[in-house]
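Here is the structure we will look at, set down as structure tokens.
Left out: one protein chain. Kept in place: all the others.
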Amino acid sequence: MKRFYYFINKAFQNLRHFFLINLITVGIISLSLLVLSTFFMVFLNLQTYLNKLRDQIQVSVYLADGNTPEDISLIQKKINSFPQVKKLSLITKEEALSFFKDSFPGQRKALENLKDNPLPASLDIQLQDEYRGSEKVKIFARQIKNIPGVEDVEYGQTWIEGYANFLKFMRSAALAVGVVILLATIFIISNTIKLTLFARKDEIEIMKLVGATNFFIRVPFFIEGILQGLLGAFFALMVLFFSYQLFSNWIGQSSYFSLKFFKIFFLPFHHLLLITAVGMITGLLGSFFSLGRYLKYE
Amino acid sequence: MKRFYYFINKAFQNLRHFFLINLITVGIISLSLLVLSTFFMVFLNLQTYLNKLRDQIQVSVYLADGNTPEDISLIQKKINSFPQVKKLSLITKEEALSFFKDSFPGQRKALENLKDNPLPASLDIQLQDEYRGSEKVKIFARQIKNIPGVEDVEYGQTWIEGYANFLKFMRSAALAVGVVILLATIFIISNTIKLTLFARKDEIEIMKLVGATNFFIRVPFFIEGILQGLLGAFFALMVLFFSYQLFSNWIGQSSYFSLKFFKIFFLPFHHLLLITAVGMITGLLGSFFSLGRYLKYE
Amino acid sequence: MIQMLHVYKNYSPKYPALSDISLNIEKGEFVFIFGPSGAGKTTLLKLIFGAEHPSKGQIIVNGMNFGRFKKSTLPLLRRKMGFVFQDFKLLNHRTVFDNVGLALEVVGIKKTEIKRRVLKVLKHVGLSSRINTVPLVLSGGEQQRVAIARAIVNEPALLLADEPTGNLDAELTKEIMKLFKIINAWGTTIVIATHDKNLLNFNPTKVVALEHGKIKGVFVTGRKGAEETATRNGSIN
Partner (left out) sequence: MIQMLHVYKNYSPKYPALSDISLNIEKGEFVFIFGPSGAGKTTLLKLIFGAEHPSKGQIIVNGMNFGRFKKSTLPLLRRKMGFVFQDFKLLNHRTVFDNVGLALEVVGIKKTEIKRRVLKVLKHVGLSSRINTVPLVLSGGEQQRVAIARAIVNEPALLLADEPTGNLDAELTKEIMKLFKIINAWGTTIVIATHDKNLLNFNPTKVVALEHGKIKGVFVTGRKGAEETATRNGSIN
């Protein structure tokens, strides 16, 4: 325990002693992590936004004109019994017409000349989250179509598939870029530490000469590496947070944006921990692997 | 000239001599530039994709039912005289109806019962590139609406504004992230070089002691810095290119993607030059500013 | 304390640095390794210190055979040794106090005790006033004395000193040799490598004469006129 205190103390002493070198190292770690976390944040926000789009998927069930109100409520009941259904709402023929008129004001005059209402009644179904996949919706639609009294089922087949593809594309592109950034971060951090150790190899050699065990030499370097990673992560996340604040304020005040359209959120807590962990672990491993080289001296 | 040859030679000699340090430096530069160029590429592709979406903006002009074919061709002529118009195509009432039937197969039966065709004839206008801004489209629409015989003009007001906002948002977000990555790259490259010079300050000191001028000491370091930047950029762009090849092959073979949906392109030549320049210039400046420190020794 | 048996050391095949060295140094002895530049003096000390490994032959220090024991025991062995390096090997950017204290720090000695002992030993080498200076700004002789202080601060059982007075004037050389004699009197075995004939005359000691990596002879000097005892290449004592 007293030993541990000594090591911590030594590590801080070294941080202070090689101040400039450590400042540069922490700066480089910080910026690498900043790039990594910025990427993460943008990706998570985009994904959330796209998920919201997916929430708007709904299945429209068009009912045959011959259905009586009783038939309709029977169909409603039947559909409601499916586990996929989250919410069901009826749009009567009249509602459909007025909605149509609102949507296409240019054709209102034309529609007013009609004797019959050509539009069918329909049921709009909102799906449970777990049944929103493109395949699952297809299956559900087929089942519904078999219910007597249902004339047609629509769910934007092309759109939903395009969306799924886009999401898949985005995910794999982001994964690729993310892995590149992550590897780059780890490489940069560990090699930066290696470079700083070049400048300190005399120290390691001399400690060995006066009888220090490898353990004794290593531990303060490890702690130093971890501290560098920790500090780097701290500064990176601070900068990210303040940029985030600035940016969301700017969005909030900007007349161009409706807030509900883009409400960006900060990295969730467990991601902050993850980024800090990446910093600390690469700091530690960077020290670990670089030291090996120098500890071979006798 | 002979001097210059000597300097180049010296720089290469140093690259070889401090091989490991230089390898690490080039690696770090490479990865920094790889992140930068990956970001660039993703951004440019996304922007191009979004621009393609914008090209699909068109203005629909609904014509009153009372127009004779002569009236219609007069209106067409009038609209064609606007500088905004790139292409104009007529959709007759019949075409509109069949299109509507195709789009809403569920309502086909309902529409077949109609005696009159409720849908109006319309003119679809494709706009010149420079008139696709949300404000400009609005003005154009107002002008068209004043033409006699035109009943209504539609151009997806909400969509076009949402799109413009999204584009603005994307551009500023990308700008912010891009600047962060660029600054990080520059900081990392120049400070990596600074760290390597820590390990070589003896060399600089001793050269001064045997009577080398600052110029004589500096130039090989500058050349070395430039070479490091150049090599770093080269490797970064090689890796980027091969990843790009792999990725586009994967897209091409994947059954999920229609090629026309996402045809990604590689960075254009002047961007490659730009990234190489960033590498070389930060390599040079990194050496320049780091050397200053050590050249003060006497 | 130290046994060397037919030890060879070749850094490169062409120039053997040491060949067929057999040597026995008892606990408490005061021995000079004497020879011209490039004779192999530093190499010999480094072998005893475990900083180099013999190409051939056995080295036993303090009952431990260097060819046998695990690498991890080397630090423990070194804590019982002091080494004054020819090029000092000081941490140029740490204070004199830190440099000397380092040898105690690695053993895990308490701060207050470190302070007491470092101050004492710095007084012995005449550097009390330089305690918070960094070696970078010290004169050559001052640096050498810091190196000596570090080597003796942990009261080693074996002191290896490589040209410890090369940068010291006659007066200081006398002082340091006196200090070494005192330490020797307390039981520390001392081995000094030097090319300086004058050093040999300080007290009756054993001198191992080295040339071109070979032992040329072993003398005992200091008692008015050196008299040769054992012979070349010989098993001494």
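Letters A, B and C name the chains as they come in the text, with residue numbers starting at 1 for each one.
Heads up, the rule we're going with is that a residue touches a chain if its C-beta (ideal position, glycine included) is under 8 Å from a C-beta of that chain, and two chains touch if they have at least 3 such contacts.
Being a predicted model, the structure only gives us computed values, none of them experimental.
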Checklist entry - Which shown chains does the hidden chain touch? => result B, C
Checklist entry - Which one touches the absent chain: B:L209, B:L246 or B:A277? => result B:L209
Checklist outcome for this item: Cross-chain touch to the chain not pictured, restricted to C:S55, C:N167 or C:N203, is C:N167
Checklist entry - For chain B, which residues touch the unseen chain? => result 3, 6, 17, 202-203, 205-214, 216, 298
Item to check | Interface with the undisplayed chain - residues on chain C | outcome: 11, 15, 35-38, 41-42, 86-87, 129, 137, 139-142, 145, 162-163, 166-172, 195-198
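Keep this in mind: only the chains that are shown with their structure count from here on.
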Checklist outcome for this item: Per the touch definition, the chains contacting both chain A and chain B are none
Next on the checklist: Of the chains shown, whose Cα centre falls closest to the middle of all protein Cα atoms?
Outcome noted: A
Item to check | Separation of chain A from chain B, taking each centre as the mean of its C-alpha atoms, in whole Å | outcome: 22
Item to check | Separation of mean Cα positions, chain C and chain B [Å, integer] | outcome: 68
Next on the checklist: Two or more other chains touching the same residue: where does that happen in chain B?
Outcome noted: none
Checklist outcome for this item: Multi-chain contacts in chain C, i.e. residues touching at least two other chains, fall at none
